[in-house]
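Presented below is the structure to which this report refers.
A single protein chain has been omitted from the complex, and every remaining protein chain is retained in its original position.
We just call them A and B in the order they show up, numbering each chain from 1.
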Amino acid sequence: METIIILHIILVFMIIGSLITVEIRNMLSAVISVGAVGFALSLAFLFLDAPDIAITQVIVEILSLVILIRATIKVDNVAIEKREHILSDRTALIFVGMILVFAWFAFQSLPTFGEPSMRVSEYYLMNGLREVGATNFVTSVILDYRAYDTLGEAMVLFTSISGAFVILRRWKKEQDKDFLRIDREH
Amino acid sequence: MDKHTGMTPIVKMITKVLCGLMLVFGAFIVAYGHITPGGGFPGGVMIALVYILITLAYGRVIVERKVSGITASVVDDIGALIFWSVGMIGLFVGGSYLFNFLGKGNPFHILSAGTIIINNIAITLKVGMCLYAIFLALSILQRVVIDEPKEGEE
Partner (left out) sequence: MTLYFLDFVLLVIGIYALVAKRHIVKKILGVAIMEYSVNLFLILIGFKKAGVAPILTKDMNLVTFIKTAVDPLPQALVLTSIVIGLGTLALMVSIAIRLYERYGTFDMHEINRLRG
């Protein structure tokens, strides 16, 4: 029972943190509070009996904080002073309010919290040790029963990194320098 | 060591001490991925973080002598090729792609569960070097505000 109360507290903390992220003007503070939301999420994963996911979330959160701070700290940090257009602001709020009202009705038809219908996972849990031999059932799912998804994920990562390389390439006017060499002029 | 680039000497000294420990811990998370929580993905990101820490503490010039962007790309491709070839061998041996063809072994032993450990190492190489290369690409655009050593020095 106290796990549920702790999860409520963590979720309220995450909501407050994301509200601060969205509304604050200084960009560095926004990046830091999205980092706080990510670490609170890792704590929530730990209370939900998912230690694999908690480790991955902490490490990925650190790396995404490094990348985001790179985007905000090396350029002139000009806060945007102009007010957003009033009509778009209030219209967005009305729409999200309507989404929340309809979501409340949609959540009545989900299974009750705490009693999942594990129709596929029954097979994985009963035959996992015998067929695969690994005692970490999450690893045996991602690398034996569903290894295609892991291959697809490696492909997606490869594609996004190639895309980032192509976007960040710099063209020199005098000669076509390879973008991985050290740039001495700038 | 170059006095111009990087951060203060305290940060450099702590980085020197911590890097070996972090690499060993990342290798531990990968190697025991089928017994304890972890696996290929957090281990790979951890190894990328080690190189990023060295890049932040010592400057980009010194790290690119050891592990340049080309090396990272090549290791990345080797990881992807290992994953693909394990699948192909499984196709010829067992009849379906990515078939688990090595033996089961005893549970709780490091050499159990067939090809899972080879796949874990392949994913570590791929994810780790991939993320390090993207960090190198992002850091090339920075405006250098400290004097850079002239050509011929260092």
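Please note the rule applied: contacts are C-beta pairs under 8 Å (C-beta built on N, C-alpha and C of every residue); 3 or more make two chains touch, one makes a residue touch a chain.
Because the structure is a prediction, the values reported are computed rather than measured.
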**OP:** Using the touch rule from the top, list residues of chain B that touch the missing partner.
**Re:** 36-37, 39, 41, 45, 107-108, 127, 131, 134, 137-138, 141
**OP:** Tell me where the left-out chain touches chain A, residue by residue.
**Re:** 3-4, 7-8, 11-12, 14-15, 18-19, 21-22, 27, 30-31, 34, 37-38, 41, 44-45, 48-53, 56-57, 60, 63-64, 67-68, 70-72, 75, 78, 80, 82, 84, 88-89, 92-93, 96, 99-100, 103-104, 107, 110-116, 118, 120-122, 124-126, 129, 135-138, 141-142, 146, 149-150, 153, 156-157, 160-161, 163-164, 167-168
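Note that only the chains that are shown with their structure count from here on.
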Original post:
Taking each chain's centre as the mean of its CA atoms, how far is chain A from chain B in angstrom?
Top reply: 21
Original post:
Residues of chain A touching chain B in their complex?
Top reply: 51-52, 54-56, 59-60, 62-63, 66-67, 70, 74, 129, 132-136, 138-140, 142-144, 147-148, 150-151, 154, 157-158, 161, 164-165, 168, 170, 179-180, 182-184, 186
Original post:
Which part of chain B faces chain A closely enough to touch in the complex?
Top reply: 29, 33-42, 45-46, 48-49, 52, 60-61, 64, 68-70, 76, 80, 83-84, 87, 97-98, 100, 104-105, 107-108, 112-116, 119-120, 123, 126-127, 130-131, 133-144, 148, 151
